[in-house]
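Note that one protein chain of the assembly has been removed; the remaining protein chains are unaltered in position.
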Amino acid sequence: MDAGKLQPGPALRVSGAVLRERYHAVRARTEALAARLSPEDQQVQSMPDASPAKWHRAHTTWFFETFLLLPHQPGYRVFHQRFSHLFNSYYEAVGVRIARASRGMLTRPTADEITAYRAHVDAAMGALLEQNTPTIAALVELGLNHEQQHQELLVTDIKHAFSINPLHPVYSAAAATPAQRSAPALRWLDIPGGIHDIGHDGDGFSFDNEMPRHQALLQALRIASRPVSVGEYLEFIDDGGYRRAGLWLSDGWATVQAEGWQAPMYWEQRDGAWISYTLHGDAPLRHDEPVCHVSYYEACAYAAWAHKRLPTEQEWEVASRLHGGVKAQQDQQIRVHPRPLADGFTQDVWEWTGSAYLPYPGFRVAPGAVGEYNGKFMVNQMVLRGRSCATPPGHARPTYRNFFPPAARWQFSGFRLAEDV
Amino acid sequence: MDAGKLQPGPALRVSGAVLRERYHAVRARTEALAARLSPEDQQVQSMPDASPAKWHRAHTTWFFETFLLLPHQPGYRVFHQRFSHLFNSYYEAVGVRIARASRGMLTRPTADEITAYRAHVDAAMGALLEQNTPTIAALVELGLNHEQQHQELLVTDIKHAFSINPLHPVYSAAAATPAQRSAPALRWLDIPGGIHDIGHDGDGFSFDNEMPRHQALLQALRIASRPVSVGEYLEFIDDGGYRRAGLWLSDGWATVQAEGWQAPMYWEQRDGAWISYTLHGDAPLRHDEPVCHVSYYEACAYAAWAHKRLPTEQEWEVASRLHGGVKAQQDQQIRVHPRPLADGFTQDVWEWTGSAYLPYPGFRVAPGAVGEYNGKFMVNQMVLRGRSCATPPGHARPTYRNFFPPAARWQFSGFRLAEDV
Amino acid sequence: MDAGKLQPGPALRVSGAVLRERYHAVRARTEALAARLSPEDQQVQSMPDASPAKWHRAHTTWFFETFLLLPHQPGYRVFHQRFSHLFNSYYEAVGVRIARASRGMLTRPTADEITAYRAHVDAAMGALLEQNTPTIAALVELGLNHEQQHQELLVTDIKHAFSINPLHPVYSAAAATPAQRSAPALRWLDIPGGIHDIGHDGDGFSFDNEMPRHQALLQALRIASRPVSVGEYLEFIDDGGYRRAGLWLSDGWATVQAEGWQAPMYWEQRDGAWISYTLHGDAPLRHDEPVCHVSYYEACAYAAWAHKRLPTEQEWEVASRLHGGVKAQQDQQIRVHPRPLADGFTQDVWEWTGSAYLPYPGFRVAPGAVGEYNGKFMVNQMVLRGRSCATPPGHARPTYRNFFPPAARWQFSGFRLAEDV
Partner (left out) sequence: MDAGKLQPGPALRVSGAVLRERYHAVRARTEALAARLSPEDQQVQSMPDASPAKWHRAHTTWFFETFLLLPHQPGYRVFHQRFSHLFNSYYEAVGVRIARASRGMLTRPTADEITAYRAHVDAAMGALLEQNTPTIAALVELGLNHEQQHQELLVTDIKHAFSINPLHPVYSAAAATPAQRSAPALRWLDIPGGIHDIGHDGDGFSFDNEMPRHQALLQALRIASRPVSVGEYLEFIDDGGYRRAGLWLSDGWATVQAEGWQAPMYWEQRDGAWISYTLHGDAPLRHDEPVCHVSYYEACAYAAWAHKRLPTEQEWEVASRLHGGVKAQQDQQIRVHPRPLADGFTQDVWEWTGSAYLPYPGFRVAPGAVGEYNGKFMVNQMVLRGRSCATPPGHARPTYRNFFPPAARWQFSGFRLAEDV
């Protein structure tokens, strides 16, 4: 799920009132996430894969301006002539001066000007939403899901930016934490082999990479009832996991050495004890939480060490359906750190699978501007399933295909194990 | 197929005489390939992914010394104490001074010393081969297949090295070429959906990534009767293929721009006409040959332009079995350029598939030194099927899984199209 | 003159009232420069050599805290424990997380917090300045000159940051501009050979790299009465100056090719006409201004084209003394673009000389913390003389030695020609 993972979906039937309310709720949530950030915080791009918070706020707004207001609202006046250039993440022509890695260089427009831009577009959208045609409803739903993806990125991106500041800023005060307990005992769930349906059935919103629904042949397997815990992962570290080349994929080992990895991202040892930077500030590790901020490489090395493997995305999808699905959590308040592990497939970390991100059988690129680039990310990435603590309420489902390059660690990413029968 | 793609296979039953003859034939073929090269040619490493010819000759010899002679031939004396360090492609410990990309820096041992090393090992192997135990036979067979892989790399690596020399050296005089004709008309072969067997059945040698044999569910498809031709590919170029971002995977387009790609590797325009560097010297393009030296990115862009797709490796394997298999060509003489296209699945270019290189269901890493790194390359690479003009005689089979990163172009790599029914 | 060019000078005799007034004037000027910037503008570091405006404001304040308040004001409480780490440009220990090139990553402290930091230190300094001991006066004078250096950098750094923003922000509205006229006719001033005094005589403040005063032997020369104009430089461009390797130093030509230089920094051609980005916005070139934002390499290439050479810094210093000196301009208002050329040595661009930045004969590093790094920049840089439009009032003098690497262009840097008699 990154800035370019835009994919159109089918039209949905909802009443105009529901759509308007949903529009305002999603848009307001973005602003609530940003409200804790200073203008300086919203400016920074702390690594090439991240984007400034300000940019996320503007780019999601640009979506509605470009795909809803300009084609469907006669007489709409763009807020600023140059914004379509500044906030279009797809623009590919030669000579563009603002490369992806240079988004943090744009001090203007300021965060305040982005606030005005959002208000301008929201006002115009208010009028447009009065027309609840299927086309508009589908595009709005797509825009809202797109904005939710950027909400998650906004959180993970600012976590990285704060982490490299020696002051280790606190994004939000920590909620009172329940006392540490053990993670639930790991059980092995039996998943039967045979032909299973995979992919979204078209009922409700999905991105098009979840379709077409199709059949896949699985061999029987056993899958863990929950992801790997911090406590379990510490055993891997203590057993020399980061020093034993034989456990790693070749590219993974090269990364370990080039980057000096010795633990998950954001962990550091102080006076012999492990501390983790979180958006609630520095904190000692909790053994009952899911291990988080690990790459695909680390997930595979752990699995090799444990003599298991990762499930494929098809196995994960079938298992999750058989064992309670993925619950779309409501956030009482915005949560920015994983809760302790529970049994099942509704966790606070995305889970790496052993599947490369590739098109489903029969996948076809949608015609037109919105669909121009549907399949363009389907190489060099691995699929993650589930959801994380940063996933907005209502955004998760069992068929959701998230994807990142195998070395990525700044997302809330963990993993669970599987084994052949 | 690269320097590190070593995988053990099952023991094979052949007579001692057959094994000895085969050993000497494969070893002699390596020397025949190198005989056309000066000591300087054997020294050079023209890009990080390539290796010097001298290194290929030594590394394949190191295999027999390390896995056959040292454990199984009592009293064997190594040729040189330091060679196990210099020619071990797997060595991962910290502080190694000869990184993969620095193989071309080692001027000593000289090519002549490698010749002596090979003779020393061959002499000792002659004695060892008298014992034709199943273990030894299996390891020898593995060593010979490993050496054949390096024979192909030796050819593709020297092609790259020669290509960047303004003198464009000729590796071997061109054979008399038949007159240009049209590529055979492209037909669409119907492949039925349903459950198919995939992978090697264990009869004869295979690498372990071809196993276990398992079942896969395919949807019905149509697949081209031959790969894309040079003539067809020129239409893609002429239609702006290398300038239209919308046709490319995102990573592919970034590579096109970063590398300035405008055509397959080794092609250049002189006075308005396309010339290709070949190991027989510069030559005008032949429209009836398979397009070659293209990356996975280019294969995908062409497919998008043609409104088709690449077949998966399972589809390719099933189709090739239904339509004549992959013939293991004998080489009268060493061939270093693809012949014109013929119908079927025995071509002179490897064919990119749409499948990421991942373990088959039930794949397990073999224990012990030989198998230490079996699965370590199973990330960030795509599968190619078939064979090429540089593949040694007898080395190809329908289940063979070759694999390279999606940007690789220096292999003899082409592709064929498929489409859903 | 960069963030690390701190050098102590001798104690000065001024009354306490004068020192206090001067302290407040210099400190206020920094804030006036920053007042035109948004918090986002103050955050950005648009290239490794530049620093965020916020950082300049904090680092200059850190100087007074570290070298005045902590050692000389009993009971002084630091504003924030970590600031000495964040804003110390000299800190060299291993493991520092905030490298020079990462200053723009620090979103906290915010610009507002820096304002509070400055107020805290200014209040404490007010008390300290009541004691006007020679040591304190000397350190304060050094701190104020240091701050003035950063004022100039603040202007040049923000110019770069704004220039890469497609919106091309305006820093300050342009003053009414006099009509274009010709640059004054270039005259050749005769400078006699013989032994001349070079360097500062110790009367009034100087940096220690201007000392000791010593004698140098010059050969007679002729030097231009003014720097090269934009109009003259355009002739060089039109004559293929940026395409003729033979005119360039070898390293200069490599830079031209690697960076794609075709004109001074900030110039671009639109619809066939040259436009220059300035802090007053985009503007057509004026032929009567000094050419500016050129590197030493460009200055040398122009000189080769004109069959002249650059003067050495000794020649420049002698010539400027003989022809009116360098006037310390007062700024009515803050000026951020060079005025048209006038005769003489008081110009609005620094002038590259042909001298490498090296210690004067007899130069000695001062003992103690302030002087720890006096000579550390004396390699790989060339000397510039004079002043620029961004130099604060009162900061210029004929013996001033500014220095930058030969490829630097983001300062207001031009040059004048000389020739042997």
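Here the chain labels run A, B and C in written order, and each chain numbers its own residues starting at 1.
Basically, a residue touches a chain if its C-beta (ideal position, glycine included) is under 8 Å from a C-beta of that chain, and two chains touch if they have at least 3 such contacts.
Only a predicted model underlies this, so the values are computations on that prediction, with no experimental measurement involved.
Asker: Of the chains that are displayed, which are in contact with the missing one across the whole complex?
Answerer: B, C
Asker: Which of these, C:Trp253, C:Tyr266 or C:Trp305, touches the one chain of the complex that we don't see?
Answerer: Here the residue in touch with the unshown chain is C:Trp253.
Asker: Could you tell me which of C:Ala35, C:Ala123, C:Ala173 or C:Ile195 touches the chain that is not displayed?
Answerer: Counting the whole complex, the residue in contact with the absent chain is C:Ile195.
Asker: From the list C:Ala32, C:Ala245 or C:Ala283, which touches the chain that is not on show?
Answerer: For the chain that is not drawn, the touching residue is C:Ala245.
Asker: Spell out the interface residues on chain C facing the chain that's missing from view.
Answerer: Residues of chain C in contact with the hidden chain: 4, 92-94, 195, 214-217, 219, 245-246, 248-253, 257, 296-297, 300, 304, 309, 354-356, 358-359, 361-362, 365, 372-373, 375-380, 382, 406, 420.
Asker: For chain B, which residues reach the chain that was dropped from this view?
Answerer: So the residues of chain B touching the unseen chain are 38-44, 46, 54, 82, 85-86, 97-98, 102, 104-111, 161-162, 164-167, 169.
Going forward, only the chains that are shown with their structure count from here on.
Asker: Looking at the contacts, which chains touch chain A and chain B alike?
Answerer: Intersection of chain A and chain B contact lists gives nothing.
Asker: What is the chain whose Cα centre is as far as it gets from that of chain B?
Answerer: Between chain B and every other chain, the largest centroid distance is to C.
Asker: Among all chains, which one's averaged Cα position is nearest the averaged Cα position of every protein chain shown?
Answerer: Most central by this criterion: A.
Asker: Suppose each chain is reduced to the average of its Cα coordinates; what separation in Å results between chain B and chain C?
Answerer: It comes to 59 Å between the two C-alpha centres.
Asker: So how far apart, in whole Å, are chain A and chain C when each is placed at the average of its C-alpha atoms?
Answerer: Averaging C-alpha atoms per chain gives centres 46 Å apart.
Asker: Quick check: what residues of chain B touch more than one other chain, meaning two or more?
Answerer: Not one residue in chain B touches at least two other chains.
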